[in-house]
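For reference, the structure I am asking about is given below.
All protein chains but one are shown in place.
Now for chain A:
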Amino acid sequence: MANNNEKKTPAQQQYDKMNQKHEIKRPVLKNCLRAFFVGGLICIIGQAITYFYIYFFNFTEQTAGNPTVATVIFLSMLLTGFGVYDHLGQYAGAGSAVPVSGFGNAVISAAIEHRTEGFVLGVGGNMFKLAGSVILFGVFSAFVVALIKTILIQWGGL
């Protein structure tokens, strides 16, 4: 930062000072609280769906995870289509993006954005523009974690 300032002309430095003076500070604590509560609420809904599958269907705690994830993604896709999830995202930020429902939102919002370009090259080609990186890094980190676990079990005797 100091190096950057040295390179700047006096006029640029003066502009930076003025900018800092007028910049609206981000309400970090407020944003964190909103994200915490909305994210927690989404998780409560997910837990309720898990209990629903355990109670009414033949799923155990372990196997109920998959249909629960699918249901939460489906609901967030519907809410994105109806325009509700956008408002939630604006209000809660990471609280709505980090849970798995954010994945559904990323898929559908990209699809809606590119639907004017046609179904194949528009919707089909751009649907995973945002969510693609989630899948890529999710699969890759799962691979790395599985590799570490296998090594620990094989050689570490865990």
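Couple of notes before you dig in:
Basically, contacts are C-beta pairs under 8 Å (C-beta built on N, C-alpha and C of every residue); 3 or more make two chains touch, one makes a residue touch a chain; residues count from 1.
One rule holds in what follows: contacts and distances are computed from a predicted model.
Among the names given as "Phosphopantetheine-binding protein", "Ferredoxin--NADP(+) reductase", "Sporulation protein" or "ABC transporter permease", UniProt records the absent chain under the name "Sporulation protein".
Touching the missing chain, out of A:60, A:90, A:116 or A:154, is residue A:60.
Within the set A:15, A:36, A:51 or A:91, the residue that contacts the chain not displayed is A:51.
Mapped onto chain A, the interface with the missing chain covers residues 51, 54-56, 58-64, 66.
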